[in-house]
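Right, I'll just put the structure down here and ask away after.
Omission of a single protein chain aside, the complex is shown with its protein chains in their original locations.
Order of writing sets the chain letters: A, B and C. Residues in each chain are counted from 1.
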Amino acid sequence: MPWTKLQIEREEPAFDENLGQDIRKLNFGEALREALDQALERDPRVYAMGQGINDPGGIFGTTDGLREKYGNERVFDTPLAEEATIGMAIGSAMAGLRPVSIHNRPDFLMMAMDQIVNAAAKWCYMFAGQVPIPLVIRACIGRGWGSAAQHSQSLHGLFTHVPGLKVVLPSTAYDAKGLFITSIADENPVIFIEHRWLFKHQGSVPEHVYSIPFGQATVKRPGKDITVLAISHMVIESLRAAEELEKKGISLEVIDPRSLHPFDEETLLQSLSKTGKLIVADVDWKTGGFAAEVVATVAEKGFHDLKKPPVRVCLPDVPTPASYVLEEAFYRGVPDIVQAAEKLMR
Amino acid sequence: MPWTKLQIEREEPAFDENLGQDIRKLNFGEALREALDQALERDPRVYAMGQGINDPGGIFGTTDGLREKYGNERVFDTPLAEEATIGMAIGSAMAGLRPVSIHNRPDFLMMAMDQIVNAAAKWCYMFAGQVPIPLVIRACIGRGWGSAAQHSQSLHGLFTHVPGLKVVLPSTAYDAKGLFITSIADENPVIFIEHRWLFKHQGSVPEHVYSIPFGQATVKRPGKDITVLAISHMVIESLRAAEELEKKGISLEVIDPRSLHPFDEETLLQSLSKTGKLIVADVDWKTGGFAAEVVATVAEKGFHDLKKPPVRVCLPDVPTPASYVLEEAFYRGVPDIVQAAEKLMR
Amino acid sequence: MNEFPSDNSAGVISTDQLIGLYREMARIRLVELKVEELYHLDEMKTPVHLALGQEAVSSGVCAHLGTDDRIFSNHRSHAHYLAKGGDLKAMIAEFYCKETGCAKGRGGSMHLIDTAVGHFGSSAIVGGGIPHAVGAALAFKMQKKPCVAVSFFGDAASEQGVFFESMSLAVLKRLPVIFVCENNAYSVCSHISVRQPNPDVVMRPRAFDMPAAQVDGMDVSAVFAKAKEAVEFSRQGHGPYLLECRVQRWRGHAGAGDPLREKYRAPQDLTPDWMRDPLADCEKILMADRQVNGEALEGIKAELKKEIDQAFQYAQESPLPDKGDLEKFLFK
Partner (left out) sequence: MNEFPSDNSAGVISTDQLIGLYREMARIRLVELKVEELYHLDEMKTPVHLALGQEAVSSGVCAHLGTDDRIFSNHRSHAHYLAKGGDLKAMIAEFYCKETGCAKGRGGSMHLIDTAVGHFGSSAIVGGGIPHAVGAALAFKMQKKPCVAVSFFGDAASEQGVFFESMSLAVLKRLPVIFVCENNAYSVCSHISVRQPNPDVVMRPRAFDMPAAQVDGMDVSAVFAKAKEAVEFSRQGHGPYLLECRVQRWRGHAGAGDPLREKYRAPQDLTPDWMRDPLADCEKILMADRQVNGEALEGIKAELKKEIDQAFQYAQESPLPDKGDLEKFLFK
């Protein structure tokens, strides 16, 4: 059993979006697998590649059996050459294909940063819209069991700074499927970042193909006292915090932007006009991350609604330490959100 | 005459920090050259390398004659292999050397992003301080004459998000020399980003070796109505805007943080407590850039001083277009700062 | 050098074909000379990387490509674009930063493109465009199209790791891609001897047992002949091929002339008879060995000049992009 799985089984209590309901449920990984399966089925232009795509593990279960179903030409393993692999994906996208380039960790995308920043993000604009790049790059944030500095970065704070990239971070099985479909259908490069600790969670996922538009946040939990804009796994943490805070009479409104680029400012500002208070919870480092952009946007456009200084609940600005005690000190979650909320209500 | 030089001669009026004073002046490039010369002279561990370091152009004049003076072992050309070159610099830094790795454009650093993010920025922390990486990476932002999407990015908004990197952007000849010396003397990786349009400007630069501490902003111009936190070439633009606004009775306080990491919050917040109004002017894209971090910091820590929504004067979120008319529409400068200031005073 | 050129290609190239190559090279030459002539006027506000001296490579390679074959180019992009059949007017308009440019003024001279003829863009990141050709080849294979992809790049680009990764992928998957390296021995002002262990880029594919050939890139017949082999090899499904073309960059890295040449050129490049001329050599062969009438060749040039003048006029008269469109085209 791979150690990341081990860790999740231990540390992350299962989360069921539709607890007790008698409907078809999938977990996060199954939802992604179904989306990819349906995309491959419907659109012969779609292909998927990645290191270990045909492993017994099937990239956390998201590619299981797809090679058998679609053949080695459309579902194939790749060398440890992220730069040329993503460059190849880009060239094939120009030729009308729709590559899904899968990577175990965002950390490894740094090897291909030139192709992402200087090619994928630029081609459409630089050539005046003549050659869009319909490319999906998937990667999964690691956490725990000493993943340490090079196997646990989310790095979406880098990608959201680069014009020409769409950036998506789903938090539920339902969103994962719908957003993944949208990503594959999109004509532009999409960075699709998962979180390893979400894979265990499940919820109702329709069997048919559906698409969730980018730039539409969801209110994962309505509330009235504080707006929590939460990203990726921090959505789950925020929902848990909200339950705890409810007992203390504090009501959180948890908003999941789902896509960071494009970003749904409206839903956020609307919520803020009601609550006047903001927590931004992200799985990325604090300084210069997307949480800063959210706070800046609110300071600019929601200035008169803001009743208290906004609070960022983000990772401290250090590389991820290996030791579990330091991991505990490093990661943010329910207690940090609870604490921030209580302080805001004082 | 290289085209970037041409462009600057045309478009950027010379700026003299010490106009009319009878003192030794150097321009920005000469100041950098003197700093490197003195560093090579004083410290045998220092070496410098970069593509075209021995060209007749001498990397915008910053390396002229240094090979002749220090030999090919300490000042040498490099292949088009940014990744291994910076990786080599890192390995040599571990061995007690102090490499200065020079690059024409920040855009090209994307080729070496893995080494910068996953090695240089991580080594010290990941190994508990046993192996610091004293490395300076220099790169110069391009602008104009159709530099276009791949030759004009500043990208410091990426580097400031990565813990473990120091990020420095000088705006004057004096600062350039002092900060470059500090960068070489620092035990940690420093990303040192210049702006091509600064090279023409001159000012008083002491002949001796001096060091400007990181994390100390300077007030480039004191004022009382609006705080302008300006980065790199936007410092010059802000000073020019301040002159223009003075005539209209609006007084700008122009602050140059000089280093973005570490960042001098105090000087900024102090200024803000006086003015209550903030403009952040950056040569980088707006979304997710360092300007967002500045605004977020102020929203968090200067909330009660802020009288108006802060304003970011940054590049629009698109790749740089080539055509000069679109460049005009793309770049931000005096008129944008003036307009923002006037609006803030309304 | 500079001895009378010999026609080694009698069996390989018909006279008509050679005239075609001549015409292509003359077109590139005349365009580049015109650009150089007018550059000081500062109306083309874009860096230019002239292909003067290197005309034979693009001409000789693209002669074997159809519209559905795809090429990927670099900063030194003009010759590739023209040889692949790119629209001349749109190219010059791009130099003039006009809305009628091949990239509507968004790209400038380093970012030419003409998808209608199979040119899918020029990257100004050295080495950055190489894997795109591999991707096009992958698509051809998946789509079962009998096409090839060609990546044009310089000697310096062959120093980038992505070049090796690209070759490896192409061999692994047996993809129809031809790597064409124009080795002019310089990267800006840096000689290859300070950048590479040896000057033979043709050796690099040995890492993967990939077929490769070195060819005199100043001899259009030689390029044509070897490119024919390479393209046929790839098109027939045998996988990738590398062609190293040894060329001379007549001018400086960018802009007109080579004002600093004395300061950076290797001594052997500064001798009076250093320069070879693929166009003049071709002309001599056509007249001496193939009995083509000199006037016919002059006629070709005259016609080209007219076309070129018209293209410049078109470009100069074309409208500039609208500032209001700054944010257009970010996404499709």
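By our rule, a contact is a pair of C-beta atoms (placed from the backbone, for glycine too) under 8 Å apart; a residue touches a chain by one contact, two chains touch by 3 or more.
No experiment lies behind these values; they were computed from the predicted model shown.
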Contact residue for the chain not shown (choose from C:D209, C:E262 or C:E295): C:D209
Of A:D43, A:D77 or A:E207, the residue in touch with the unshown chain: A:D77
Missing-chain contacts mapped onto chain A: 1-3, 6, 51-52, 54-57, 76-81, 83-84, 107-108, 110-111, 145-151, 316-319, 321-326, 328-330
For chain C, the residues touching the chain missing from this view: 159-165, 168, 171-172, 195-198, 203-210
For chain B, residues in touch with the removed chain: 47, 73-74, 79, 81, 83-97, 99, 114-115, 118-119, 123-132, 163-164, 166, 187-188
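Quick note on the criterion: only the chains that are shown with their structure count from here on.
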Farthest-lying chain, centroid of Cα atoms versus that of chain A: C
Length of the line joining the C-alpha centres of chain B and chain C, rounded to whole Å: 36
Whole-Å gap between the CA centroids of chain A and chain B: 32
Length of the line joining the C-alpha centres of chain A and chain C, rounded to whole Å: 42
Touching two or more other chains - residue numbers and ranges from chain A: 114, 118, 125-126, 163-164
In chain C, residues with contacts to at least two other chains: 103, 105-107, 111, 123, 125, 128, 161, 330
